[in-house]
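I have a structure here, written as structure tokens, and I will follow up with some questions on it.
As you look at this complex, bear in mind that one protein chain is not there, while each of the others sits in place.
Order of writing sets the chain letters: A, B and C. Residues in each chain are counted from 1.
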Amino acid sequence: MDFRLTGEAIDTAALMAALGDTRAGACVTFEGRVRQENLGRPVRALDYEAYLPLAEKEGCKVVAEAREKFQLVGVLCVHRTGSLALGDLAVWVAVTAGHRPAAFDGCRYIIDEIKARLPIWKKEHYGDGESEWVNCAAGGPARPPGRGKKK
Amino acid sequence: MDFRLTGEAIDTAALMAALGDTRAGACVTFEGRVRQENLGRPVRALDYEAYLPLAEKEGCKVVAEAREKFQLVGVLCVHRTGSLALGDLAVWVAVTAGHRPAAFDGCRYIIDEIKARLPIWKKEHYGDGESEWVNCAAGGPARPPGRGKKK
Amino acid sequence: MKTVRVRYFAILREQRGLDDERVATEAATAGELYDELRALHRLTFPRDGLRVAINEDFEPWSTALRDGDTLVFIPPVAGG
Partner (left out) sequence: MKTVRVRYFAILREQRGLDDERVATEAATAGELYDELRALHRLTFPRDGLRVAINEDFEPWSTALRDGDTLVFIPPVAGG
């Protein structure tokens, strides 16, 4: 399957090996990792929660769209769920193609759409002990009105 | 050093480990590999020849330019010289940044400039036993006038 | 009156205080059901900050409810 969710650490070496194909002259990968800071607040860990069946279905749809838009040879994409520490790999996308423009464009399309469309939510745990669901401009207010920071 | 040339196989796992940095939320890599075909001709192997001191100097300059143009955390770039077989890794670029647009843009800038500017030449060996230096639109005619395919 | 299943994730799960329930409702559409649940449980998100999935597909708010449907109200995703 081109797209999948996992509760375990992502083994990129094994995944890359599966993308070996001598028709491909270019491979572009994207790694999204847990950063030590978000909007100025120190982050110490985070949790990803996903609505699994829909996230998988939508992830596969994104990959299929990329294959239709760009001349790709291979695609693999894996997104973590569960608890992650600083530096951990949260999402990984790898795209191979005959030439590099398609590989870059395909990889970027996939990660942008995945971030915007998949029902996967991120809860950040901060250095001060607080926690917050991280929302985005695509869907609604940064924090629901009338609610403070939730623990 | 951010950029280097090597006559040995590129060990991407070791290089990636050197790019671990919790300030980086995004890592984009580009792998250029030996394809089985170029402009319709079956390729069986190729050689890279470099003017080493200038290629290294120009490669470091490209990386410095990328660091100036984009908000990057880390960069590593390695280009092969010598004889390569199908599927072998010829050039590898990895860029980390706080967020993904800078990582994508930085990685693409580096590979595009490296391909266009560094004094590194590629000789393709074809399935039919012929060989040819692969030139590019940036510099001159695809083949010098008055010369046939060279063995 | 029909009975549907509603699943909650992330911030809506925390606001509702559970992740899964069966709801008997007179609501005709997914949107009406959300408004009903929002008022009942004081969920803070207005409908237009959310999307709705019915039986594992994104659907419009105007979709008619059928007995046995599973609904998920999708809070904004992380995006970053």
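Following the convention adopted for this analysis, a residue touches a chain if its C-beta (ideal position, glycine included) is under 8 Å from a C-beta of that chain, and two chains touch if they have at least 3 such contacts.
Bear in mind the structure is a predicted one, so any value in this text is a computation, not a measurement.
The chain we do not see here touches B in the full complex. Mapped onto chain B, the footprint of the missing chain covers residues 38, 49-51, 53-54, 57-58, 115-123, 133-141, 144-147, 150.
Note that in this section only the chains that are shown with their structure count from here on.
With centres set at the average Cα position, the gap from chain A to chain B is 27 Å.
Computed centre separation for the pair chain A/chain C is 25 angstrom, with centres defined by C-alpha atoms. The geometric centre of chain B is 50 Å away from that of chain C, both derived from CA atoms. Shared interface positions of chain A, defined as residues touching 2 or more other chains, are absent. For chain C, the set of residues touching two or more other chains reads 80.
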